[in-house]
Every structure is written in structure tokens, then in C-alpha cells.
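Structure, as C-alpha cells:
For this depiction, one protein chain was excluded, whereas all remaining protein chains were kept in their positions.
Just so it is clear, A, B and C label the chains in written order, and each chain counts residues from 1 on its own.
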Amino acid sequence: MNFASDNTGPVHPKVWEALRAADEGHAGAYGAELEMEAVGERLRELLGWPDASVRLVATGTAGNSLALACLAKPWSAIFCSEDAHVHKDECNAPEFFTGGAKLTLVPSPDGRMAPGDLAAAIAREEARGVHGPQRGPVTVTQATELGTVHSLDHLAALRGAAGKLPLHMDGARFANALVSLGCGPDEMVRDFDAVTFGATKNGAMGVEAVVFQDPSHDWEFQLRRKRGAHLFSKHRYLSAQMAGYLDVWERNARHANAMATALVDGLQGKGIEIAHAVEANLLFPRLPAGEVLRLWDAGVRFYPWEGEPSEDRPEETVLCRMVCGWTTTEEEIEGLLGLL
Amino acid sequence: MNFASDNTGPVHPKVWEALRAADEGHAGAYGAELEMEAVGERLRELLGWPDASVRLVATGTAGNSLALACLAKPWSAIFCSEDAHVHKDECNAPEFFTGGAKLTLVPSPDGRMAPGDLAAAIAREEARGVHGPQRGPVTVTQATELGTVHSLDHLAALRGAAGKLPLHMDGARFANALVSLGCGPDEMVRDFDAVTFGATKNGAMGVEAVVFQDPSHDWEFQLRRKRGAHLFSKHRYLSAQMAGYLDVWERNARHANAMATALVDGLQGKGIEIAHAVEANLLFPRLPAGEVLRLWDAGVRFYPWEGEPSEDRPEETVLCRMVCGWTTTEEEIEGLLGLL
Amino acid sequence: MNFASDNTGPVHPKVWEALRAADEGHAGAYGAELEMEAVGERLRELLGWPDASVRLVATGTAGNSLALACLAKPWSAIFCSEDAHVHKDECNAPEFFTGGAKLTLVPSPDGRMAPGDLAAAIAREEARGVHGPQRGPVTVTQATELGTVHSLDHLAALRGAAGKLPLHMDGARFANALVSLGCGPDEMVRDFDAVTFGATKNGAMGVEAVVFQDPSHDWEFQLRRKRGAHLFSKHRYLSAQMAGYLDVWERNARHANAMATALVDGLQGKGIEIAHAVEANLLFPRLPAGEVLRLWDAGVRFYPWEGEPSEDRPEETVLCRMVCGWTTTEEEIEGLLGLL
Partner (left out) sequence: MNFASDNTGPVHPKVWEALRAADEGHAGAYGAELEMEAVGERLRELLGWPDASVRLVATGTAGNSLALACLAKPWSAIFCSEDAHVHKDECNAPEFFTGGAKLTLVPSPDGRMAPGDLAAAIAREEARGVHGPQRGPVTVTQATELGTVHSLDHLAALRGAAGKLPLHMDGARFANALVSLGCGPDEMVRDFDAVTFGATKNGAMGVEAVVFQDPSHDWEFQLRRKRGAHLFSKHRYLSAQMAGYLDVWERNARHANAMATALVDGLQGKGIEIAHAVEANLLFPRLPAGEVLRLWDAGVRFYPWEGEPSEDRPEETVLCRMVCGWTTTEEEIEGLLGLL
């Protein structure tokens, strides 16, 4: 029973199939393989961006950092939520790839920035001329790190707050957000300039697309990708993953979200409080420390989010994170619930 | 009547004198001039750091950024107050010189970080292993950007909160803080590892010393200074400035602080509220917009700190900043007060 | 018939097998999977470095750049051959990852630096104190970009020339060099501090190991890898590749080298001159432009190395590069020869 993360799971059979199909003989290197053209076409169509630049990298951090480096200057402030992966979990990769831009944190009590808070943060950076950082892009995590999802109205309001600043979506869990909203991908990115379109967490081996609506970013992105050592020579195994993934992405995400909802229902049925709205495949239950330790002993895997459970204070509540993936089964959920 | 900043004023006669004395004939370049040795000795003695590395640069931003670059790694979090000059007024220079370190902001309602808030911010960076930024140095502005001064107890408590992390003092207004505390410079830096010792704002033309208690930082600092294009060929004009400055620094600061106190007394006598404790040479009066505009029309120079005065709302209060320097006169203060 | 590069070929069945074996259920992310321990052990044993740090990345450029970033400082000169991949084919990635180090080029007429030339280049960087770049690591490409291989004596002489400077091996074609020398891997790295151990070109999908003899580099490497966005979440698919690769690496390389030798023999039998000694799996024939164009028309793939063939000057000789890989067949070689 593993609820530790959506990156501990295996690769989906359809992705394997596509990988093996791509393995035949020789192929152009560095993205010149035929599969890449088709992948570009499919993503342009899905996102409704007919001229978009579509490029692949192998990690989400690479996707975010390289995308932001194309949208920011070294002297920029990049606006993000306090919980953003780019801020908390990338070991200063965005600062590195941008040449030293600053991440300006916007309050995000449930993982989402309120449009008013974003507008206020942007306004604060306006007044200092050459002395302060200059206003740069806004990056929005969809779904958020706290398992919430921005509604289409919320996204539109963030665009309003951002004004003419570039808007980037960290879509490491793009599919989970999408099926949660029940809209089309083109609707979800309507107000955005660029998106890091994640696949790794939802069934791929290691591939993410970076898509810019405006293709004038394409050549700079390619140079930054190469200079960042993220251009694969045997690139066909990236495009194949993405091709296979696009056959299963919505189905996988729908399953993972449904499992999370089922788990929430079960936990709430046992009187356990859940910290944030569960709108994707992550949930944050508040569990007594003793229960956490007992579940761990029984082989259930998940991480504490705030604090550490202590044997000495078994009644103390610990905020935990549980993640469901495309392989999570009803049996696992029942198993977990049965242990409480 | 100019209360805009302590960097709009002229150079002190003693500094001019030292500059002209240094002008005789040829001299070793790049810090090899004789004056530099004496300057190093005096600062080591003043700070009570007998083996310290003492090097000069021409701007405060260079002093802070280069010092932090020696104390941090590119993957560090540097802890500073929300109002710190390194964060708000250096256009991402610390991020640039460190190779992409992150500034982690600690609340500072009156310019000072509370030790508990610092400890909490540090604790938050401990938990994420290789994924998050690593804990790096703490930088403390003394006097603060809001005109307050950390007491010796406060400084000791910040050291306690910082644990073994390196502690850096941004001493752009070192002298103003020192005469405010009435202690020795060695007492003020007792808990610190490095200090940017400012002179520019208090009577010099453009010179700051960067001092590391531990001389093992010296060679790296020299390389970073050269690579940052901050090593002067005609360096004798930096060491001369500092030599002249050290004859007048306390006198100048005492005067500037006294003028600030006198101005506060006068303003409060007229019922004007002052936002923070005035412990150095800066004050933040809350003035009606109409008064601000009238003073400006009369040729008084100072900046609004929050908001902009509007003719349409003359009663609305605007938080302003006024700065006294070594050249501020009682006549100027009376002049300003007379206009209210 | 594809002789364009050793990165246009497919993945070896043994690597596929290992990948599929790793796919079972959940696994620790970010290198915590069990396979990684075994991979570390095998490489430590092979290289004869019992305490070495062993970490994986997905591209050779990442391996080289991150390794050099741990061995150099931003103000270093890194010594390399004029033909080095790090200089010519990585779009300034080493400069990026090191924070601005300089690559100092050493003459390398056949891809190899002469020890005397290396010593002279190092000596030239000694004299300028803080003003010039500081002497940093030496990186040696084994096998070279021109298909030659350094003998063990040559490697020892380079160590002699480098003195105490760190010595790094770019082993993108480590296996091809090794079987060419007929020695053990421990012998080939005896004089080195670090090696980028390539697998991608010789049968893997995309994986390279970076190995430091001195494990004190390990934590910095991990931080740089994460900050460079090169830490894979589903890392098990890197360690599995390497595990599978280590079952076939010598066999694959021996085959590729033998095919290159056979192709050279055939070409020379037809009176075609080969530019450098063919000691690994690359060869550089000088072909008349007309022949190049005819081969291309017939579907043979390879690149010109210097100049471009022109229909207008069919007799003009063009220096070409041909690469054999683990999938090259005798039929392909005969096919190519038959077309001449």
C-alpha cells in the first residue's frame, strides 16, 4: 500500500508499447525522429495553440526552470505561491536557470494564490525603478501542491491580476486538474502563455512537454535546453513516451482522482479531518501520531507534511500527505481504511 | 533642505584631505599601496578581530553581495528581513553574485527580525533534504532600513537563533548604529562572522570595507571581487577614503543621529506621528498629503515611503522617509519645521 | 546503412530486460530504489575505487558539466583538447554549470593532448595572480572525438603534466577505449579523480554514471544534480538501464570497434585515405565529394566533418566521419563498400 507519491509507481503498459515501437533500427537523434512531429501536432491541437512551440524534457524541474528562464530576465521577480514546487522543491533550480531571478511568494493558504494577493504582490514590485527587481512572469501550479484545483474563473482572475505579465502553468498534474474540472485542455490554458505539461507522475517514465503559445520562444528554448544538458540524443524515447501517454492520460488521471475521493470518503467516515479540498489525487488527512506509526509499521507508505509523529505523544495530530496514482486499487484503499 | 538620503550629501573635508595626500607620485595598484595596510590594521583593531581579512569595494551592494557569495552556496537560502536592502534595493545582485541563492524573508515589522521568527524560518528549511534549498547565512542590517537599531542583546539572540550558520552584518549605517548603542565596534560585531562596514553614506565618496573574522575567506573574496569587476586599479583612492573616514566616522554619525532626534522632537511637537522608533539617522513621519506637497513646493527634499501624496486627498496621511546626514544643520531642521 | 552516430541506434535487449524487471510495483524515488545500490557497488568494483561516489544522470553533457562543476570554481580555467565535446558540442553547458569557468584549449591534432602541450598551457595560467583565471581541472576524452585512444602511458603522462590538478575523464565512449586497450577499467582510470562513464552511445537509452574516487564530492554532486534538474523521480529506470548495460558493455564495444576496423580495411583496400588512427568505433575517411553524394543518394547515412560536398567539384576530397555501433552488421559494411 503505497501512498507516498505519484512518482513511486510504474510505467503504464501503453507507454511501454510506444517505447518498444520506437526502438526499431536507427532514428534521427536530438528530436529529429518522426514521432516528435506527431507529438507536437497532438499537443498543439489539444491545447488549441496552432503555432505553439512544443519541446520535451525528462524532468518536471527542467520543464519549469527552462520555461521560466525563457519568460524571465535575471533581474526579474517571478511570482508564485508559497507552496510552489519551483520554490520549495527544486533546490534553487529556477534561480539557476534564470541566472538569478527572484521568486516572490504570494500567500496561498490552500495552495492557490488569491487574485487580489497576486495583484498586490505585483504592485509592490513596481515602485523602485532600477533598484528593485523587475516584474517578471507569474507561475501557477495546476493542480496545486495541496491537491486543490483552480477553477476556470480563478485562472481568468489570475490573468486579470497579472496584466500583461507572462503566465506560466506548472502542469506536473495537468491531467488530474483537467479531469477534475471536466473541461477541455484548451479551456484550461486559455489565459496562459506557456505550460509545463507533465506526464511522469501519471504513467510515463520521465517526460514532460514545455509548450509556448508564441513560437518565437522556440529557438531560445532549444538553446537553453541544450545548454542545460537536457537535450536527449536518443530523443525518440522521450517522444515515444509522450505519444503513448496521450492515449491514457485522462483515463489514468480520472482513476487516480477517483481513488483519492474514495479514500477521503473512507477517512471522513472514520472521523478523520482532511485539511484541504480534495480536487485531484492528493489528500492531507490529520492523523493521530499513534495511527501514523501503526500504519507505517503495517507497511503503508506516505509522508508527514507538517511535524513528525512521536511515540511519546500518540494523540497529537500530524498533518499527512497521501497520493493516489494510476495504479492505486480499491483493495489498497480498503486495506488502509481497515487498519485504522 | 535635503532629507532625501544620506547619499545625496558631499564628501567630508577629512576624506578629501586623505585623498589628496594619497595622490603623490606613483603607488602600487590593486591594493598594494601602503595606505591599505594601515587601513586593514585599524579595522582589525576596531572590530577586535586580530586576524581578519579586510578588503575594500566602492559600493554597498558590492560589499553585501560579495560577502554573501563567500558565505553562501548557489543552493543556499540566505535569511534576511523583509525590508533588507539586499532584498529590496539591489536588483537581484545577491542572487547574481551567489550564483542563484534564494533570499528567505523573515518578518520584520520595525526593520528587525525577531529571534523566534528567524529560528522558525531556519527550521522550515531543514526538512527537505536534497530537494529544497540548503540553510545558508543570516544577514542582519544594522542600523535597519527603518531607522531602528538592534540592541546587543538582540544581536546575541539572533546569533542564538542562527546556531552555527554564518552571520553577516550589513553595516551601511554601522556608525549610526554604533553611536546609538554607545558601545564599542567590537561589541557590536561580537556575534558575527563578517561585516560590510559602510562609509559612503557617512562622509566618504564611495568606499565600503568587507571584513571576515576568519581570514580563510580572504583569497576567495579577492577572486570574487576581481571577477565581479570590483577590484580598483587605482585602489589607493579607496584606502585613502577609508583612512580619512575613520578619523570622522563617529563624529559624523553622532551629528546625523542628533539631527534626526531633533527633527523628531520638532515634528512630534507639532502633533505628527512617527512610525518607528528613531534610533539612528532615519525617521518615518506620517504627514498629510497636502503638507508633503507644500514642503516639496518649498524645496524640501524627501521621499514618500508608502503611497504617493495626491492633491485630491490632501488630508490623507502619507508615510514618508526623512534622512539626516553629517551635513544636516539645525537651520535646516528649523526651516522644515517652520514650513509646517 | 547508418554510420551517422552511435546515438542513432536502438536500445540493447538486455537493457530492455532490466528496465522491465525494474517496473514491478512501487519503488523508492530519486535514487532510493534498491537497484541503485547494486549499480554503485558494481561500478566501484570495476573502477577499483572502493569508496567512490556513484551517481546517475541521463545525458553525457549533464555528466560532464556536473562533474566539472564539482572540480572547478567559477574563476577556474578548465584544460581540455581543442576537439573536446565539452568545448564544441555542449552549447556552453560547462560554462553554465560551473558558473562561468573558462575552457582553455590545448592543441590536439589527433584528438589527444600531448603532455607537453598540457603542461605548457597550465604553466601559462600560473603567472597572473588574482587577475587571470585560476588553474582548475583537466578533462580528457577517452576515446577521443577523433576515434583515437590514449594509451595507459599517455594517460599517466597527462597526470604528470597536470600535477595536483584534478583529472576528469569524459568517458562517453569509455567501453570502446577499454576494449581497444585490452586493460581493466581500474587501470584506465588509475590516474584520474573522476569519470563520466557513458552508456547511452553503447546500448542504453539514456544514462551515464558520474563517479568520483573521493566520496567527499558526493553531497555537492547531489545538490548540483538536483539544482540542474537532473535528478530523476522515477530513478529506477536509470539504475536499471545501467545494470543491464553492465552485462553487455564490453561485448557491444568490442563489436563496434571490430566493425570500424573492418570498414577501415575495406576503405583502404579501395585506396581511400583515413585521417586518424582508428582505435575505437569512429573513422574519418577522406572521400571525393562525388562519392559522398552518391552514397547519400543510396541511403547511406554519415556526416561530413570538414567542408561540404559539392556537385560542382566532385573530385574535391571531403573529410567525413563514420561511426559504427553495437548494431552495425558486416552486411552494412559490405553494402557500403560495394557502393564505392
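We take it that a contact is a pair of C-beta atoms (placed from the backbone, for glycine too) under 8 Å apart; a residue touches a chain by one contact, two chains touch by 3 or more.
Since we're looking at a predicted model, the values are computed, not measured.
J.: Looking at the whole complex, which visible chains does the left-out chain touch?
T.: For the complete complex, the undisplayed chain touches A, B, C.
J.: Tell me which of C:Pro133, C:Pro285, C:Pro309 or C:Gly325 is the one touching the absent chain.
T.: Only one of C:Pro133, C:Pro285, C:Pro309 or C:Gly325 touches the chain omitted from view, namely C:Pro133.
J.: Could you tell me which of B:Ala18, B:Val39, B:Ala62 or B:Val211 touches the chain that is not displayed?
T.: B:Ala62
J.: Of the listed residues C:Trp16, C:Trp49 or C:Trp75, which contacts the missing chain in the full complex?
T.: Hidden-chain contact among the options goes to C:Trp75.
J.: In the complete assembly, which of B:Ala4, B:Leu293 or B:Leu319 touches the absent chain?
T.: For the chain that is not drawn, the touching residue is B:Ala4.
J.: Tell me which of B:Ala18, B:Met36, B:Cys80 or B:Ala93 is the one touching the absent chain.
T.: Candidates B:Ala18, B:Met36, B:Cys80 or B:Ala93; residue touching the omitted chain: B:Ala93.
J.: Tell me where the left-out chain touches chain C, residue by residue.
T.: 74-76, 88-92, 95-96, 98-103, 105, 128, 130-134
J.: Kindly note down the residues of chain A that lie in touch with the hidden chain.
T.: Against the missing chain, chain A presents residues 30, 73-75, 99-100, 130-131, 134, 222-224, 226-227, 231.
J.: Considering the whole complex rather than only what is displayed, give the residues of chain B touching the chain that is not shown.
T.: Touching the missing chain: residues 2, 4-5, 7-11, 16, 20, 23-29, 57-62, 65-66, 90-93, 96-97, 200-201, 205-206, 223, 226-234, 237, 301, 327.
By our rule, only the chains that are shown with their structure count from here on.
J.: By number of C-beta pairs in contact, which two chains lead?
T.: Ranked by contacting C-beta pairs, first place goes to A-C.
J.: Report, in degrees rounded to the nearest 5, the angle of the rotation taking chain B onto chain C when the C-alpha atoms are fitted.
T.: It is a rotation of 180 degrees, to the nearest 5.
J.: Using only alpha carbons, which chain's centroid is the nearest to the whole structure's centroid?
T.: A
J.: Counting only Cα atoms for the centres, state how far chain B is from chain C in Å.
T.: 51
J.: At least two other chains touched by the same residue of chain C: list those residues.
T.: Within chain C, residues 223, 226-227, 231 contact more than one other chain.
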